[in-house]
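Before I ask anything, here is the structure I am working with.
FYI, not all chains are in this one, though none of them got moved.
Per-chain residue numbering starts at 1, and chain names A and B are given in the order in which the chains are listed.
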Amino acid sequence: MSQLSEELVEFRRDLHRHPEPAWREFYTTARIVDELERRPLDELYVGAEVLGGERLSVPDDAELAEWLERARAAGAREDVLTKLEGGYTGAVAVLKRGEGPTVGLRVDIDALPIRESDADDHAPVASGFRSEHEGYMHACGHDGHATLGLGVVDAVLDSDFEGTLKLFFQPSEELISGGKPMAESGHLDDVDYLLAVHLGLDHPTGEIVAGIDGFLAVHHFRADFSGHPAHAGAKPEEGDNAVLAMATAIQNLYGISRHSDGATRVNAGLVGGGTATNIVPEESFIEGEVRGETTELMEYMREKAERTLRSAAEMHGCEVEVTTEGMAPSARSDDAVRNAVADVAGTTEGVTSILPTDALGGSEDATYLMQRVQEHGGKAAYVGVGTDHPGGHHTSTFDVDEDSLGIGIDVLSGTILRLAEERP
Amino acid sequence: MSQLSEELVEFRRDLHRHPEPAWREFYTTARIVDELERRPLDELYVGAEVLGGERLSVPDDAELAEWLERARAAGAREDVLTKLEGGYTGAVAVLKRGEGPTVGLRVDIDALPIRESDADDHAPVASGFRSEHEGYMHACGHDGHATLGLGVVDAVLDSDFEGTLKLFFQPSEELISGGKPMAESGHLDDVDYLLAVHLGLDHPTGEIVAGIDGFLAVHHFRADFSGHPAHAGAKPEEGDNAVLAMATAIQNLYGISRHSDGATRVNAGLVGGGTATNIVPEESFIEGEVRGETTELMEYMREKAERTLRSAAEMHGCEVEVTTEGMAPSARSDDAVRNAVADVAGTTEGVTSILPTDALGGSEDATYLMQRVQEHGGKAAYVGVGTDHPGGHHTSTFDVDEDSLGIGIDVLSGTILRLAEERP
């Protein structure tokens, strides 16, 4: 396998030191743009240029301003930051080389609100690139994903590729809210083959999953209940109890009937309400999600969940406002692309095991991009690149094995070359 | 009626500018001690000297340190602050004048975590003594209570009172956790007659309630549920859902059977749980309360509430830890004291209406002090001193009518003189 260049190692660790959560990837985008501009690419789109339609879950101005300031303090280029104002993060790079098909690669770039381990045996601590944004961490490997993107550009530049290469650096995957606007940007509409990639997922370094399936369509919602407060001792009957409405909703959300067409999920993952023990609670909220093995199943759950939330509010004399916080459809990897990945992986040094497919079990908004490509007649696959990771995804001791990045770059760039030889 | 002295007006407004929540009344206690030391009293007890037994709901060290620092910055005397370390706030003053009975007056001194109105027509804004601790406010009139205490000392000093006067400046009433340790301090054990006082309670300036009854015994609890997290999409079955346990508990807490012996209450006033929409929640909590018209009824509710909390946890494979955060028994005003108040009020200038009694409807930990006195053979009453208050208690526009303070001082000091003439 190729050794990861020192430059790319340094790039990845720089991102790791500066984890930025969804829609706040200011430093990250600036660094990516910086690197891309140094390479002989044909087109580069940044910020609002790569995001169409409505964006969900964008933080408020104060929050955005704070992270913009952090990025500035960390040395991000001012001219790029200007383009990212309002939380319009992410970039798309285009390389044009003759008449071949258009092949895309999508990588995501955001981090998580998790405090990184400070244990001595945690590699980023040992090697000095632990998160500098306390409480935030690249705990899902998106620093590695961005690095794969850059590495693939280098590899393709260094090849006899004929066609068009498009690199999608997507923001806000963790809130499943970046995929939809990027899909609606227009940049996907002429893509013949799309690869999306994820490191790890419990696959070790050397293992490649040619085309992951089993994405659950997902809908994130926030329900805000508002009732009427009252003194719980003196006048309890005057209250319209928003916490009781919330509790009724939670109980009944989990009780939504299973569906014979396939798997469904529901979770009230973050909830709260009330102000003091002696006040009948006036407000409460549920941040939750429903999922389905298909988009239809997710919609079935969503409809039932909404009915449950509304009726629970009514039952207790409350109002409820339900807002969509994020969403992703289901999707399937196409055999054409899956087979190309498997073929290339079969001849890639360092690859020790190839799985044709695996079920994700979770959700991913790469599905929006895959679906967009498939709707326009293209084909797509979601590739798993194994990496030894000491802690699980979304835990404080997660880390990627940098050796796996070299393998990933080889497999992905090899597949891109292979696909470019095909005529869609 | 007596006009409130300029000095007392200034004192009250100083406290209003420096509202301090329960167990953090550092500046307040220091100011009270300062004033008391300038008067010819016989004994003065401060901090740990006035608090026996265990204290509930004491904030953590960091929180205490922060408020201590604020008090220091506001000019509190360093020698007093030293005595209050660890959140041992409050004071007891004693005046001895010959052979008469021991008469006590209890006032409470803490403020609330409520942001004070900044409207121009809010009197503290108009007169320049709005809260300087943003987010905290004397929204229940305890600044006025402390002032009543000081005014009564002055009035009694200025009279031919014979007996012993004890002034109890009690901390942490709002968390109903200051009454019990003060009751257990020993300072109440020789009190023959105890007056406790509250301003307002929807009674206008000029109205006196001679002896309030209808205190609900109360128990504040905190239940912490802990389960097991899991990815809500990939492995929901591996979770032990602490939010679902909480919701089940809330539903069933409110469903605890009414009791034919009298009024009961239950409230889940502050709740929360979970970390993210896609994680089966590992932790949750309920801060709640139960009440009863009698202490027995409160205990009935408490027992059922505990059973509910434990079973809800078990049902969902969770653990629950239930801790007591505050508590107060029920109590009744004695006719002997009530009648003395009514008699005195009948001849007090400014008093336009006298109610023999009224039901509080809520809870108060003055009941611990009243009960202590009654258990030792003394008598007690809880006196209501009407005050025109523009906003309700515990709202951002609450304020007391300073004219009512003069009336209150006259009625209370008059009653103390009258009681001192009786032989218990």
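Just so we're on the same page, contacts are C-beta pairs under 8 Å (C-beta built on N, C-alpha and C of every residue); 3 or more make two chains touch, one makes a residue touch a chain.
Because the structure is predicted, anything quoted here is derived from the model rather than measured.
Colleague: Since every chain is the same sequence and 2 are placed, give me the total copy number for this complex.
Modeller: Total copies of the sequence across the whole complex: 4.
Rule of thumb we're sticking to: only the chains that are shown with their structure count from here on.
Colleague: Quick one: superpose chain A on chain B by CA and send over the rotation angle as a multiple of 5°.
Modeller: 180
Colleague: Just give me the whole-number Å value for how far the CA centre of chain A lies from that of chain B.
Modeller: Averaging C-alpha atoms per chain gives centres 50 Å apart.
Colleague: Name, in rising order, each residue of chain B that touches chain A in their complex.
Modeller: Residue positions touching the partner: 216, 218, 220, 231-236, 241, 243-244, 246-248, 250-251, 254, 265, 267-281, 284, 287-289, 291, 325, 360-363, 394.
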